[in-house]
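Yeah, one chain of the complex is gone here, protein chain that is, but the others are all in their spots.
Just so it is clear, A, B, C and D label the chains in written order, and each chain counts residues from 1 on its own.
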Amino acid sequence: MSDLVTIDWPVLAPALAPAAGVVVVLVGDAALPRRGGGRWALPVAAVVLLLGALAAAAAAVGAGAQTLRTLCLPAPDGACLWTAGPRTSTLQAGILLAAAAALALLHDGRPRPRDRAVSATLLLAATTGGVAVAAASDLGSWLVALELATVPAVALVALRGSRAAAHGALTLLVTSLVSFALLVLGAALWLTATGDATFSADTVALAWADPQRRAVLVLAVTLLVAGLGFKLSLVPFHAWTPQAYATTDLGTAVFLAAASKLAAVAALLVPVAAIVGAGLDAPALVVLLGVPAVASLGLGTVVALRQTDPVRLLAWSTIAQAGWIVVPLTALDAPALRAAAAYALVYAAATTVAFAAVARTGARTLEDHRGLLRRDPLAGGALGLALLVLAGLPPGVVGLVVKVLALAPPVNAGVWPVVAAGVVAVVVGIAVYLRWFTVLLSGSGDRPAASPAGPVVSQRATRVVLVVGSAGLVLASALPTLLLDLLS
Amino acid sequence: MTPWLLVGLPVAAAVLGVALRRNDLLARAVAVGLGAATLLVAVLAWALADGSAVSAGPGLRAGELAVPLDLVLDPTRGALAAVVALVALAVQVYSTWYLETDDRYGQFAATVSLFTGAMLLVVVSADLLLTVVGWEVMGWCSYLLIGHWSRRAAARRAALKAFLVTRVADIGFVLGIIGLAAGAGSTSLSAVLAPWRRPTACIDAALADGALAGEALTACGAPDGALRATLLVLVVVGILGKSAQVPFQDWLADAMEGPTPASALIHAATMVAAGTVVLAALFPVFADSPAARWFLGVAVAVTMLLAALLAFAQTDLKRMLAWSTVSQVAVMLSAVAAAPPADGADAGLLHLWSHALFKSLLFLAIGWAALAAGGTAAMALRGSAAAAPVLRTGFLVGFLSLAGVPLVVVGGLSKEHVLVTAWDGAVQADGPGVLVLVALVLTAAVTAAYSTRGYLVLTAHVRQQPTATGVPAVVHGVLWVLVLLTVFGSLVVLTGSFAVHQVSALWMLLSVLVIGVGVAVALRGGFDRDPAQVLARRFVPVADAGLGVDLLYRRVVATPVLRLARLVAFVDTEVVDAYVRGSAVATRAAGWAGARLHRAERPSAAVGLVLTGVVLLGALGVLAWS
Amino acid sequence: MVMSLLLALPGAVGLWLVTGGRGLPVRPARWVAAATAAATLVLAVVVVALGSSVDRPWLPELGMRWSFGLDGISVPLVLLTATIGLLVAAHAWAEMPTGGSPATFLGCLLLVEAGALATFAARDAVLFFVAFEVVLVPMWLLVGRYGDDHDPRARADAAHRFVLYTAVGSTTMLLGILLLLARAGTSDLRALADGAGGALGGGTQLAVAALLVLGLAVKVPVFPFHTWLPPAHTTAPTAGSVLLAAVLLKMGTYGLVRLPVATVPDGFTRLAPVLAVAGTVGIVWGALVCLVERDLKRLIAYSSVAHMGFVVLALASGSETGLQAALYANVAHGAVSALLFVVVGGLKQRWGSVDLTVPRPALRETSPRLGFVLLLGLAASLGLPGLAGFWGEFLAVYAAWDPAPERSRALFVACAVAAAVGAALAAAYALRVAGIVWAGDRPDPEVATTPDTSGVERVVLGVLAVAVVGLGVAPMVLLGTTADAVARIGGGP
Amino acid sequence: MIHLLGPYLLASALVGLGVAGIAARRNAVLLLVGIELVLSGSLVLLVATQAAGADRWAAGSVLPLFVITIAAAEVVVALAVVLLVFRLRGTIDLDAPSAREDVS
Partner (left out) sequence: MTALDTAFAASGVLAVVGGLLAVTTRHVVHAALWLVVALLGVAGSLLVLGAELVALVLVLVYVGAVVVLVLFALMLTRAPIGPDLAHAVGPWRAVGAGLLGLATAGLLASVLVPLADGSVSRAEISTDQVAEQLFGTWVWPFELLSLLLLAALVGALTVARRPDPGGTAS
């Protein structure tokens, strides 16, 4: 029982690539402290991330429907600490791509020489955590990877160094600390209930069969959901979101909104998959997931309706969309997992594009986007498409498809309160995004264009993000099955 | 095929007329030419009709309901079609002169053609749905014709009133027809009649065997009597509306705002008389339903007397003719109401036939006279018959016929038949026969009185004799033809197209007596004074106002409906829509509250939310589990 | 193949006009749009003639297929949509609203057309929903961007109300579809119709039917979910109003036939009384509002509510006659309302507003052609036989009088009576409008003349008038087209 | 032999105290005290699981080691952020509202 685990390096590549990136950047920064103000660090990190994404995508496509495993214990036990099915690999690829996009938009941080390297380091480290947590199948890896995904993000927010950012970072920090404590308590309860440090359907089923341990398990899941709810911005664990988004730079905001969310979804799917695998008839768990989902849908959409700052609007929309991600999970069945993953991916892509457009225009209020479609067809068009996808209106067909997918499991399972909240959220959500969309379209573009921030290189990177992101959305809208096939 | 031609020709004339309305000459040619063709076809069809021949229609695929859209032609329908076509042609010819200077002659002629087509459709329809089609199209055409001079507010109002009053009554007509059709699963006339008739022989046999009445009815599959009565009453309501019977009588007098040829058409042969045709078609069922017969009987009995009295006291002679139409249509309908089941309704149809002739004559003549005299008021028209010989003759013949002087003219003979039918009905005592008979006798007297009045006024000696110049010969010709037909038209009885009994001499004597009384009363003031001024001076203003029924319509129907409409419009925006706006406001308010709660962005609040959320969720989870 | 082309052509050209071709000047844009619409009409005719269809997997996970095809129920609607599409594209010569680039306007028209065609041709329930949603954004643009430029606030409000209200409906409908999909295991509309809900329990049928009916009732619109329609119509440009009335509302009724009536007949039967009452109230309600409404466009919108009430009542009756009546009245209303909105839109363009209290010259005097078509439309609207409106409404009342056996006879007869009263009220409001606008029942006008219709507008009106008369004179053509498909639905096990 | 009631009660008490401490403190540094208490409660629970024998891969000992290390890392970052906040805003009061005008 005490042998080393076997390691299959190619399988680990998605996580190893950013980890290696951390080392490369730190070593490079130490070796070449004055070289171009650390400007080289960002491209290097981007390349590393794209390589990782390539590896993950190859795993998702190449492995077919097979689950990749590594870090396995020898024969009698045989458990593996890294299990990545196509869904997980696709989510990993999404995390890596979103992190790359965040990197591309990391241009209006403090322009101090060393910070680029540090930012890149932190971002890479957090990405490593996100990728690792997606494939974690045991409490240890899961906890560590999750914190690896969180702690550098807190530092990233604080790195901006403005007063407001400090306040945002403080809120994020204290919320993350509390969540971490709860998460650990949840892990402890999970171990107490199942007696197993892995997320395994069998032990969950056994624990569920015993009424006393079942109660512990319910509480454990509550705490795990709460801990992840913080990362996912589910109400009532959401309060840091608008502050952090609005006060930090847009690159970090994209990281929090896209990469970090995908990591959180991936992390959430790990215990939920174990519960689903156990095939429980568990109304209590439905309540645990349903109440935050409903609260997020409701609060997120209605508050987003009143925001005038595009970043804050996106922050509140994130909260609502987090609710949407959890909506299918309330059904606790296998299609729900894929629906949640698909929703998260589409949301992440759309929100990244929206942030990129905001970064390109440098807009501080929605009104700054008046007539954008005419002034800047690329930014306007991409933003419009992203908003339609988020609203779930054709031509953003993929947004509609994932909403259908998300609603199907709870309808099937008869979780009507969640479904009803979903209907309301669809409608109010349309109002939210159309409000912005209207501004984009409106003709009188006589306001001067807000001056874009950042150097030319960043603008080019932003444009790449816009083009690639909207191309992805268009492609997925035309052939949604491409995306869904990756997740099956 | 012939019946389709009969309907198709006038409709084609209408379409062509609209297309060619810019060119007066072509429009006239189309209207008169196709009108003549229609008449020709109608006469041929009448002449060749032998028994009842059904022409298959295109048929509709309307689910369970069979809608064959057939037409039928038999001698009676042929005769009616012929007189309709004749009057229509007369009106068309007359219009070419009467509306010579009208810039909308084309539309008018086309509308008249369409009107004729619709009436012919009602006449030859063997399908209740087609009957409704003709019925409604006539209503629409009457709207257009009455409102033809739409530059006059009174004409616009009269047109609106005519259409709305008849349309309201049509609620009943349509529902009744639908109900009858629903009972048969078909709109075909023959198919509808079958299930609604009482299987008399079967019931008699069962009763003879000693069965109880209820059992006998059930066993023989007799129709639901109450339902049948309801449906027939509904149909009758529609007919009362179209025929301007009480309580819908008021629109017809106002309809005099239309051009005189239009009035002639509406009054003589088409719209108002159409009800008699429909009821005659439904007679086999109608005769079985005493309730419906009583309903119709009471309505027409009241109408014929009331309208006759109102006619007597009108200051406007054209309105007098309008009221006389109301009264005469009531006479036709009374024959249907009172006729014993064995006799059939042909007495009413015969009266329709003769009424068409003499009423068109009277209208066309008075239109000419009015043109010559410059108005339709009795004062203006005094002595206007002197304008042309044909007018004097026409008025004489027409009013004689209207008064119902027996044998001499068509009106007299047909009225005798109605009286006889009512007597038969009264004798058999299964229906409103007695009531109708009494009303008929009284009406005959009053009719004689106002006919006398009309003739007296029109032929009075005045110093300045009106002259009619520029009236084309063809108009003279038309009137002469109508005069001749009014005198000799009663010979139609000999063709056997109308199944009527012999009229006994006793009845003739009686009616002459009654008419004599009426004439005598009218002549009380001498030959040179208007009897209305002599006999009913106080009643005249009331009669001119139609007894104030118009006000009643407004108070009882129009105003409440408009009030309701305003209420509904208010509720629509302030209540129904309020929920929509309310939800928007609520959402915004929730958003405001949510944003407000998060405005301070205190870190401790974030932490507190997390902790509270976890504890509540945990408690909820544990509770929900246990 | 042709089927795919039929859907792709207007969609692709529309998208191009909205995005890449936004800057196209008005002349070429008009020609592109008109040519596309004409080609679409040709394709539609070809598809109808050849019976082309397409069927391939799209989202296999949902059991959803990219499946389009026509049957007797959809053929008239597809032809109607393609015709109306051509007419509104052509109407751009007569009226080109301001508010944005002409190309975008025309692109939106084509997109709405594409979405509607896809909706009518979809053979998969989820696909139907997706196609149903396609029209939302372009229509929203048409109303919100190109609408009445007098009051931007009201315009935005109307557009938002349209899109949000409809979204409520379509999302509710989606729930019904998903529930149906989950319980019946397939989203193929033909398979669902063949099964006729046999595999579903009574409660499920009722739930599915309730969700579907509730959702579609918003689109139809059925009282009391109609309040989005009048503002949308009032604000929309003529072409938008025409599309809204002639095409979009039809999607609702078509959906009712395709989804609840065909797939969960038992559930629908239990809801039928509610629907019948709602439809009947709509008939009377709409007509009453029309009696006092001041704005002519709003008035026509409310009359649409009343007319759709007949359709709903006929559907609720459940008999084959009812279905036939509903489908007929549906198409008839498409032609009639299109005609009326083109006329009224033209009047608004000429007069600046269509407030009935403002004195204007009588159309009969100043512009007889325009007056004639207006009168024709009003006559059809009041259900004059020989014009399009009559047959559907007469058969609807008949169907309500004699509903399918499981339904409450007394209630439906009461509805039939109320509907007949509503028809009389229709006469009242139609003649009110005719009196004021056509015959000149107003105080002395200040504007001397109203230019008569000419050019493209005349052609458009002519085509619509011919359609109105043709439908009325030869109802057997349309009824014969739909009969077989209706018998299949009505005769299900 | 050991009765598990003790560890369970101790864990509950420590977590309860920690939660109360977190909720009651306005000083950002003292928040850490509450966090540590919650974490130590969790540690007791983890180790108790191991002591009860329901354990695999010595998780009951290994996981606490991980947790302690993570907590240390978090405390480092936390104190850095707290110092930053103190430097920029002059207060580490968790009840202080944000200055929205500072957003730009």
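Convention: a residue touches a chain if its C-beta (ideal position, glycine included) is under 8 Å from a C-beta of that chain, and two chains touch if they have at least 3 such contacts.
Predicted model, so just to flag it, every value in this text is computed and none were measured.
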Displayed chains contacting the withheld chain: A, B, D
Residues of chain A (touch criterion as defined above) contacting the omitted chain: 2-5, 19, 22, 26, 71, 73, 81-82, 108, 110-112, 114-115, 118, 121-122, 125-126, 128-129, 132, 138, 140-141, 143-145, 147-148, 151-152, 154-156, 158-159, 161-162, 189, 192, 212-213, 215-216, 218-219
Contact footprint on chain B, counting only the chain that is left out: 611-612, 615, 618-619, 622
Touch list for chain D against the chain that is not drawn: 1-27, 29-30, 32-34, 36-37, 40, 43-45, 47-48, 50-53, 55, 57-58, 60-62, 64-66, 68-77, 79-84, 86-87, 92-93
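Quick note on the criterion: only the chains that are shown with their structure count from here on.
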Closest chain to global C-alpha mean, per-chain Cα centroids: C
Distance from the mean Cα position of chain C to that of chain B, given in whole angstrom: 36
Length of the line joining the C-alpha centres of chain A and chain B, rounded to whole Å: 77
Sequence positions of chain D contacting 2 or more other chains: 22, 28, 31, 94, 96, 98
Inter-chain touch pairs (all): A-B, A-C, A-D, B-C, B-D
Residue ranges of chain C in contact with chain A within the complex: 15, 19, 57-62, 99-100, 115, 126, 129-130, 133-134, 136-137, 140-141, 144-145, 156, 160, 163-164, 167-168, 171-172, 174-175, 178-179, 181-182
Residue numbers on chain A that touch chain C, as the complex places them: 335, 338, 381, 388, 393-395, 397, 400-401, 404-405, 407-408, 411-412, 419, 422-423, 426-427, 430-431, 434, 438, 441, 443, 480-481, 484, 488
Complex contact set, residues of chain A against chain B: 167, 170-171, 174-175, 178-179, 182, 214-215, 218-219, 221-223, 225-226, 229-230, 235-240, 242-243, 282-285, 287-288, 291-292, 298-299, 302-307, 428, 431
